[in-house]
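Removed: one protein chain of the complex. Kept in place: all other protein chains.
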Amino acid sequence: MKDLVLNRRRLIASAAAGAGLLASPAYLRRAHAQTGGVLNIWTYNGFVPDDFLRQFQSDTGIRVNIRLVDDQGKQFNLLAAEAPNPTVDILTVAGHRFLQFIDSDLLAPVDTDRLQNWGNINPVFSESDWATIRDNKWGVPILSGAEVLAYNTEFVTPEEAQTWDTLFAEKYSRRNAYILQDMMSVLMLKMGYDGNMIAYQDDEAEAARIVNEVRDFLIAHKPHVRNYYDGAAEIQQMFVNLDVEVAHAWNGPIAGLMNDGFPVAMAIPTEGTYGFVYTLNVANNAPNADNAYLFLDALLSSPEIGAALSRSSGFISTYKDAADHLSDLERQSTSFPEEQLARMQFFRAEANDLKYSLVDPAVEQIKAA
Amino acid sequence: MPDLPPQSPADPSGPPTFWGRLTAWSLYRALTGLVFASPRRQFWMLILFPVIWVLVAHLGPILQMMQVSFLSSYPPSAGKEVVLTTANYSRFFGDSIFLVPFWRTMVFSVVLTLTTLVLMYPVAYFLARHVRRDNQLLFLMLLLIPFWVGEIVRIYAVMIILGNNGALNLLLRWLGLIERPIPFMYTNFSLSVGIVYLTALYMLMPLYSALEKIPANYSEAAADLGAGPWTRFFRVTLPLSLEGVGAGCTLVFLIATGMYATPVLLGGPNTTLFSQTIAGFFHVAGDQWPTGAAFSTIMLVTALVVAGAFNRIIALLSGRVAK
Partner (left out) sequence: MTRHTRILMSCIYWAFALYLLLPLALMMLMGFKDARFIGFPITSWTLDWYIGVFADRQVMFTFGYSTLIAILSTAIALVVGTWIAVTLTGRAFFGRAVILGLTLLPAVIPGVISAIAFRIYARVLGIEPGMWAIIWSHAVHNVPFVVLVVMARLSTLPRSQAEAARDLGADPLVVFFRITMPYLTPAMIGAGVFCMLLSFDDFVRSYFLGGYDPTLPVLIFAKLRSGMSPEVNAISTVVLVLTAVLGIWAERSMRRIKKQANR
């Protein structure tokens, strides 16, 4: 056993050898990824299907580096910190957040002529009014989400889920949760106003009055709310832990719960709701813009890829005929009945400056109340 | 206690050691002769590097942040002119909505710091005085294990303990103590459980190292002089460990003021802390860095003042005891 006794020199030597092993070229090579066939992408977990990625890399010889992100604001911060010479080629922005990126010169317009498969996108998403800003397209829509009313089917009936009032009902006091920022837009719609605030662009006083009305409503209901939240994983855990029985949520995380067999369902209430679209965008001054277009065109090439995206993210596919390639349960969790879908309209960014200059402080006031 | 090297550096009798050969090397002698010529030069050689490091690596980023806090917009965007302004600071003082989370954070951090101190003192004392010296590291390691797991994963583990359908509620129901689950989550309680979980270590380490340094025979001497256990503790042990108390409290207080993920995940509608307010300027909106930077500066200065005042008191206390 004597041989096993380490002395100090040998300990240091073996630790150094371990560090050297770890410092194998794999890590260092990445630092020089800018040369040759490379493509750098920032996106969410599940937004680029593994099989597709493998196929694309072997077909084109381009090495794709994916940096997983978890939030729109952080992407903006990262990109802003890198501008004007970003390392990234493609990033993932929600349609109604474009304007902020465009205003800061962070995105390049998408040249749809370079995408042969642009026509594979459902025109509801590709030609929608929010998609065109300053006569340009700024992103390739891949997935769509909606603000929905989610509920535990063991406690809440589908009839109750037909109105947003259920979320604030006495019966579900302290068993509910919502995202404050998003809830304010939905409530504006519910109260009969324009939640995008485009209608009040010339009437700031009216806009302020509406925001205050919504704010006061939410403050009045503050004693009855279980939690305000931000992240997808948070609301999922609240449902699993039975901390909430009804909640406002995005459809993606709820679809994840449904696909796992958890007794939860979602609906778009009669008062209507807002939807949003995740798009892939080309960064301004992207170092590998040509590869980016190659990638985007390949991603759009077949409805199966759209279905795979939908499956791994839980959001609705923007591809034509993608639903044909999903199982029944998957289709159920990533789609809505026609009459409910008709109640949805998209978020729009035109009046965001006005809207968020009022909504952000209101959110702070609600939290501080 | 000190591990003295077996040979003194200038021991002439033994075989030539590494140090012996090094000090005999002419280049080394020339260099050290130059550098260590006078105490004054020695001092300058010693201090040069720390000063450069501290200025470049520690102060630099903060100055950068402060500079941003005085700008009208950042990151610079097309078509917007950037001017110097103090508007970002007046925004804080002009609106009571920011003061609520601010004061809540300060009060909450102080209360939590004291709670952690009261909880950790016996643990540190037990470790330092009652565990055999050989085993102390092992006992300490046991408490360090959770810190190898990421903050987020740990918080989720706390969530599945405290949830309505969590381990604690299931246990209480199984014991027949309750009929309906108790909503532990998203309250001050769950938040405190989480923050203590994350900060306990920062209290434990300084307390332990302070207590460990106190020679056991001090207490024995006091006992020989007829002091009871409580008198001994309050007159001997506690004063001698004040340094550790000060360091631990400072660390925990400052860390608690800056916590972000924990209040987001474990806190509720009535526990919004200032760090969440600040992060909002960087995350959700994404375009209000100057305001976020200004608020950060305000919080930083306040936290430092509180910590400084606290340490002053500790220093005065231990100074009085020393006399």
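By letter and in written order, the chains are A and B; residue numbering begins at 1 in each of them.
Everything that follows uses one rule, which is that a residue touches a chain if its C-beta (ideal position, glycine included) is under 8 Å from a C-beta of that chain, and two chains touch if they have at least 3 such contacts.
Keep in mind the model is a prediction, meaning the values are calculated, not measured.
Enquirer: Just to verify: which one of B:185, B:205 or B:314 makes contact with the chain not shown?
Expert: From the options B:185, B:205 or B:314, the contact with the absent chain belongs to B:205.
Enquirer: Which residue from A:100, A:122, A:152 or A:236 sits in contact with the chain not drawn here?
Expert: A:236
Enquirer: For chain A, which residues reach the chain that was dropped from this view?
Expert: Against the missing chain, chain A presents residues 5-8, 11, 15, 19, 22-23, 26-28, 30-31, 33, 40, 44-46, 65-70, 74, 77-78, 81-82, 87, 231-233, 236-237, 240-241, 253, 256-257, 259-262, 312-314.
Enquirer: What chain B residues would touch the chain not displayed?
Expert: Touching the missing chain: residues 2-5, 8-10, 19, 22-23, 32, 36, 42-43, 46-47, 49-51, 53-55, 57-62, 64-65, 68, 119-120, 122-123, 125-127, 129-130, 137-139, 141-154, 156-158, 160-161, 163, 165-167, 170, 197, 200, 205-206, 209-210, 213, 229, 233, 243, 247, 251, 254, 257-258, 260-261, 275, 278-279, 282, 289, 292-293, 296, 299-300, 303-304, 307.
The rule we apply is simple: only the chains that are shown with their structure count from here on.
Enquirer: Counting only Cα atoms for the centres, state how far chain A is from chain B in Å.
Expert: The answer is 35 Å.
Enquirer: For chain B, which residues are in contact with chain A within the complex?
Expert: It comes out as residues 75, 77-79, 95-98, 100-101, 156, 159-160, 163-166, 181, 183, 185-186, 264-265, 268-270, 272, 276-277, 280, 282-287, 289.
Enquirer: Can you name the residues of chain A that touch chain B in the complex?
Expert: So the residues of chain A in touch with chain B come to 71-74, 76-77, 80-81, 83, 100, 103-105, 174, 181, 222, 225-228, 230-231, 233-234, 237, 240-243, 356, 360-361, 363-365, 367-368.
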